[in-house]
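Encoded as structure tokens, here's the structure I'll be asking about.
Shown here: the complex without one of its protein chains, the others still in place.
Labels for the chains are A and B, by order of writing; each one numbers its residues from 1.
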């Protein structure tokens, strides 16, 4: 079964470049540009507003939604509530990134509550992940040295990646946005999330080969995402699969 | 007549580096740093606050104003109203960028209303442009593969540019800021907007020669804007002119 993911991810990458889904991101105020540029590099079309007056219009036009909890205030909470409701009405898939919920109990409580509102995927690092209780059916992505994607007892582990990614603020948030982008073109959320993490990991490895530090890693990562083809995925994927 | 623009733009670029106008930008929350860095690369002096309590003080000290509608919320609307009033009182020119108004009817309505408050220039992509009715006298810039600058039946078309610019979030917003910067030093708004678009297009071409993707295009664009001289403009301008 583990052979299936690289082929599938390769096809999905080609599909992304052809279909160009719109992805609306409720993003923190720190890394919106990196996330938008990363989506554009894969030929997805990002939008980013979080004003309550407008977010419903933007989500209604999007093919998928990312809800990232970084820099969370009252207005952003309101906007998230509206966005998730519109996504539910329109049947749009969404991914939840509870960024930094380990720093703030109210943020963790808000993340837990959002998990009951039907995200297709949760993406979190280990510290965030360990605080949350993931409902059955939600695909759970735990990122780290190895990224682990799990649903109903089945798991993929992706070993691709590069240590410099952890030194660039927002690479984790970008991986969450890529998950949302693949949800827009693949109804199997487990496959969409796994493909996103594999593609992101291979891009990080490519970037690491030319970067001389975290500063040059970031433009190299965007160049890699833009240059990446299905063949790169087939050649470089390092994954493991366990059936539950 | 079309020969006049490159010479004029070349002079204005030299004037920009000498005079260093202050440009206040009511910017979205996604790309303020790229816009500030792009203005600085031309030796203009950017400022970016959008808090209603402070924006009037900042606009009063600025030589020109950019109003960009990205990520528009109630506070930003209030700040925009104050900024436009102060600009009118002080006789400061301003440019309007109705970013993403095609995604949100209230944003389009707000853009239309702002067009009645006396901007010197409107800058919009085709989707945004087609939604709006531009009052007579406002210079209308429609960006795309070719940028088209029009006023009272006269038009310039600028063919300079590079496809990678479209993959970098905020390059359109930056071109709007450059228009505002040239408005600060040139009272003929048609010439100011045309010079800005020509200079930006030539810088994009320079950047495209060294970039290996959208990630490396962005620093290369800032380097090009900083390195660009009047001579580059004269050598590389590709424009057309029609008299109405």
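By our rule, a residue touches a chain if its C-beta (ideal position, glycine included) is under 8 Å from a C-beta of that chain, and two chains touch if they have at least 3 such contacts.
Please read all numbers here as calculations on a predicted model, not as lab measurements.
Checked against the hidden chain, the listed residues B:52, B:106 or B:135 yield one contact partner: B:52. One of B:82, B:177, B:222 or B:239 touches the chain omitted from the figure, and that residue is B:222. Listed residues A:56, A:118 or A:214: the one in touch with the omitted chain is A:214. What subunit B contributes to its contact with the hidden chain is residues 29, 32-33, 36-37, 40-41, 46-54, 57-58, 61, 75, 218-227. Contacts to the hidden chain, counted on subunit A, fall at residues 28-31, 33-34, 70-74, 76, 100, 103-107, 167-170, 212-216, 218-219.
By definition in this document, only the chains that are shown with their structure count from here on.
Averaging C-alpha coordinates per chain places the centre of subunit A 33 Å away from that of subunit B.
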